[in-house]
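What follows is a set of notes on a single structure, which appears directly below.
Shown here is a partial selection of chains from the complex, left in place.
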Amino acid sequence: MRKRTLPMATAVLLLLPAVANAATPEPTPLKTSVAIDTVWVILAALVVFFMQAGFAFLEIGFSRTKNAGTVVAKILTNLSIASLAYWAVGFALAFGNGKLAGHQGFFLSNYGDAVKTFGAMGFSNVTPETKFFFQFAFCAVSLAIVWGTTLERIKFGVYVAYAVIFAAVIYPIGSHWVFGGGWLQASLGMQDFAGSTAVHLIGATGGLAVLLHLGARRGKYAADGTPRAIPGHNMPLFGLGIFILWLGWFGFNPGSTLGAMDGRFTQVILVTNLAAAAGVLGALVTSRLKQGTLDIGMAGNGAIAALVAITAPSGYIDAWAAPIIGLVAGLGVPLCIYAIDKRLDDPVGALSAHGIAGVWGTLSCGLFTDPTFAKYNGVGDGGLFYTGKFGQLGVQALGVVAVFAFVFALSYVSFAIIKVAMGGSLRVTADEEDAGLDISEHGMYGYPEQFIPAPELIGYSAPPTEVAAELGRTGRVPTATSSEVPA
Amino acid sequence: MKKIEAFVRHESFEPIRTDLLNLGFPSISISEVKGSGRQKGITERYRGAELTNYLRPKLKLECVVAEGDTEAVVECILRHARTGSIGDGKVFVLPVEQAFRIRTGESGEDTLQAHPDAASAVNG
């Protein structure tokens, strides 16, 4: 037996050589401060991880009943692909040292001294697995953002294909430039504390690229081009998404300190919350003035836009600036959504809430960054309102343009290739779209009883024959009665 | 036999049902319909776009009665369903040629008779 199993083991090991050959180090106790930092960052990573549920429910809420179930499958699939691809390739490209892209730490192995190899995170001593897991959660967030524009009409296969490219290449390189030690951060001093550009704008840019290939949902635009309302089916579940995302941002921004020992993370939490609050109120004001009603979805979008905007400056600003940054994002996001809706069908407002708000947030560093924090973080200078100089603002703008151009170009081409590979269209057929993605891609409705006539469902009609089968040892199934009165 | 079909407001159902029961007509069927009539549509707003609905929810009442009972039933519906505002609905009377009680297989007008202890019959 041994003869047969050893080669088997060898075969397995050969398949994953770089990984499996890594010597297993005996674990050693951490320094106290490192342990504290690690616990904090893991806590932060967990709430960021849970943002996947947030995005799922935001999208579910904004989808029609017939397309709600597919979102669950999509998020699970994307998350899974990101888990593996970012581990195998992405993290090394994103954080292994290098100006254009990193190149060490594939499969999170053979990286030698983690503090040096992942130099951009060298200021923190948390365990390499912690750094990886936290950054993986960011990658998964960015990927989730991509698909907001594509609801209710995209082929499931497109998710799979692009997710691999995105998590292994596009996001890693883009984020490397901004906060992985790449040229924008290291050479220019671009400030993006937790990823207004590196995570949110990158995701939204991918979303724009796919949308241009994909087109609008059937019926979204009248013959004269007027956009029509396609209301999402479930505002409570949408709200669940918002609550989870808001919570998640308390990991997203303050976790980006990668440590707890300096107490900075608590100030980042404060700042994050003030911005979000102002964002909600701003969006409600605009919605009231422009639509005449307090649009529930807009309130949520206002929170998200403000949270996206505060992401970049959250580690650079004083508390007073946070409500301003958030308020601008909140007031603006409905206007962006109205404007974009005129020509592009973005069911959840991702282009506005993650894209434009991400740009605003990144630029706002150029206005509001407190020089003390710029120095403390060791990146860039103070903003216009402190220094009276436009320098940092310029750097921020340059960073936005560079990242957008890179991600858009790569994504647009990727989707073009995927399109060809999928037989010329990223979309399901018109019939499938009408029937809904749940039934057409997954073989069953997400809410079966809302679609299947009651008498064709079990439990509303008796089994086809009078005596149901006797099953294994499970005893006789009780016979039906015609009485219809519950206990 | 006649079939009475009424399109009414939801609010009017409970008084109609109670009154018909008292009059000895416990057997009716209702269903949800959407109607358009002389009512204006309402406009919803969602993320800046609009959606206008011209159809409003109504209740459809169906009740098959013996020829002679038609007037009483129609009158009962008219009385309770009237608010005087547009949207009150309509009542139509259609001819019915045959009626069968499934439980017994009987047919004819008799099947429309209310069971003497209708209001308190055992569950079924």
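Here are a few things to note about the model shown:
Every chain is named by a letter (A and B) in the order it is written, and numbering of its residues begins at 1.
In this text, a contact is a pair of C-beta atoms (placed from the backbone, for glycine too) under 8 Å apart; a residue touches a chain by one contact, two chains touch by 3 or more.
A quick note: this is a predicted structure, and the numbers were derived from the prediction, not measured.
Per chain type, the number of copies found in the complete complex of this structure file is summed up as A x3, B x3.
Just so we're on the same page, only the chains that are shown with their structure count from here on.
Looking at the complex, you find that chain A touches chain B at residues 227-231, 290-293, 295, 297-298, 334, 337-338, 341, 349, 483-485. Taken in their complex, chain B has these residues touching chain A: 44-51, 123-124.
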